[in-house]
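A single protein chain has been omitted; all remaining protein chains appear in their positions.
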Amino acid sequence: MRTTDLLVIGSGPAGLGAAIEGARCGAKVLLVDENTKAGGQLYKQIHKFFGSGAHYAGTRGFQIADILLQEANDLGVETLLDTRALGRMDNGCVSILHQGKVEAVEAKKVILATGAKENALAFPGWTLPGVMTAGAAQTFSNVHGTLVGKNILMVGSGNVGLIVSYQLMQAGAEVRALVEAAPQITGYLVHAGKIQRAGVPVYTSHTVVEARGTDRVEEAVIAQVDEKFRPIPGTEQTIPVDTILLAVGLNPRTELASMFRCRTTYEGALGGILPVHDAWMRSSDPNVYVCGDLAGVEEANTALEEGRLAGIHAAVSLGYTAPHAQARMEELQESLRSLRSGAHAARRLACKERIMEKGGACHV
Amino acid sequence: MSQHIEEHPIVDYPSRTPVTFSFDGRTLTGLAGQPIAAALLDNGISVFRHTHKTGQPRSLFCGIGQCNDCVVVVNGKPNVRSCTTPLEEGMVIETQHGLGKVGVL
């Protein structure tokens, strides 16, 4: 059996933020991740990040991952990769599958940073080889050096659809079109501008209605949709592509949070069902924290700040202290408010306020 | 290596050693440590398995080991996720038909 102060599950920006801050306060931290490399989705992010220059804005995602991993390492965070957290056992320990063996971890506080998974979209032909998530294409292009296809239809104009379109062109593919069911582009217009300047036609109020091909995608049929998102007969167009990528949102990976019996709520704008939390990222169970996309799908900057907040609060609640820990937590809360201000973030802020109201009510 | 990225403006990919492997009896070249799925795509192979009931083709879908759509038979063992399993020298890889045979392990 392994014992630790903090068990952090997931090593994306939220988990790394939690591990770093927990360790900085002096807590013993064990960080586990099912992947063979830490960093979560950061290593797939090859664009320069938004956010505050005081943090990592203007730095590319994979460069931020390198900085955070070095920091975690320097602070003595113990990291187990290729290690899957299976659930909580009757005695309160967390079971992990590590190098083919199940082990128990006794942790005083557990910080869940399990991230999100991509939504799928069903339409005739959607199971054909060549139809896949935008994240799969991004992983293969940016990490593995392989294009999943040469001629691409992107479905969805959120930031994922826009950024992955751009990145696939950087890797040498052609994005033949991007369709968006909403009447307007839903991601940042500056991201859209990059692919529009590069000649990608963006069809708003359009969706994919069919993928055609025998052993793989050979063409896509798109159509205009009405105000209820129903395809309008007679508006179909055929686009010759070998790949159809789905960038139609993400939803929190709540399996572990459910096993920990964290109270959940529904917030459509943040991905659907997710665990409630208070202003310090505590779930309904005071010994279990949730942060990052699990606590509502946003972006890496907010994930990192939420993780840091969870890490400090968990360590301080165990009696560890760091200089200015209280002030740091207030700073992080302010930083999160700032990242969620602005017209584009108004809905996310409203969701988060509801979540924190429900989460806070668990600890009165 | 039609889908292999030769030059990238931002990313320096790690250098990998060429290895040979077989796919359905054909001898092919890939790179040690790249996911099996990447090696197959680099070789122009897009069908990784056929479904149990209707024999429909399937391939990469989530790319990160969660959906299990991309499984293949590796060295006789079925249901190996090609998107997260690193390629090794001499691997015998086959298209998976159906669910994989029990007891082949």
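Note that the chains are named A and B in the order they appear, and that numbering of residues resets to 1 at the start of each chain.
As a working rule, a residue touches a chain if its C-beta (ideal position, glycine included) is under 8 Å from a C-beta of that chain, and two chains touch if they have at least 3 such contacts.
Keep in mind that, in the parts below, contacts and distances are computed from a predicted model.
J.: Please identify the absent chain by the protein name in its UniProt record; candidates are "GntR family transcriptional regulator", "Spore germination protein", "4Fe-4S binding protein" or "ATP synthase gamma chain".
T.: "4Fe-4S binding protein"
J.: Out of A:P124, A:G199 or A:G319, which is the one that touches the chain we can't see?
T.: A:G199
J.: Identify the residue among A:M1, A:A122 or A:V190 that touches the chain left out of the display.
T.: The single option touching the absent chain is A:V190.
J.: Looking at A:A122, A:A343 or A:V364, which makes contact with the chain not pictured?
T.: Going through A:A122, A:A343 or A:V364 one by one, A:A343 is the residue touching the chain not shown.
J.: Quickly run down the residues of chain B that touch the omitted chain.
T.: Where chain B meets the chain not shown: residues 7-10.
J.: Just checking the interface: what residues of chain A touch the absent partner chain?
T.: Touch set of chain A with respect to the missing chain: 47-54, 57-60, 63, 169-170, 172, 188-191, 193-194, 196-200, 301, 338-345.
In this text, only the chains that are shown with their structure count from here on.
J.: I'd like to verify one number: the distance from the centre of chain A to the centre of chain B, where each centre is the average of its C-alpha atoms, in whole angstrom.
T.: 26
J.: Along chain B, where are the residues that touch chain A in the complex?
T.: Interface residues on chain B, with respect to chain A: 3-11, 13, 34-35, 37-38, 41-42, 46-48, 56-66, 83-84.
J.: In the complex, go through chain A and note every residue touching chain B.
T.: 34-36, 46, 60, 62, 117-118, 127-133, 135-137, 139-142, 144-150, 170-172, 215-216
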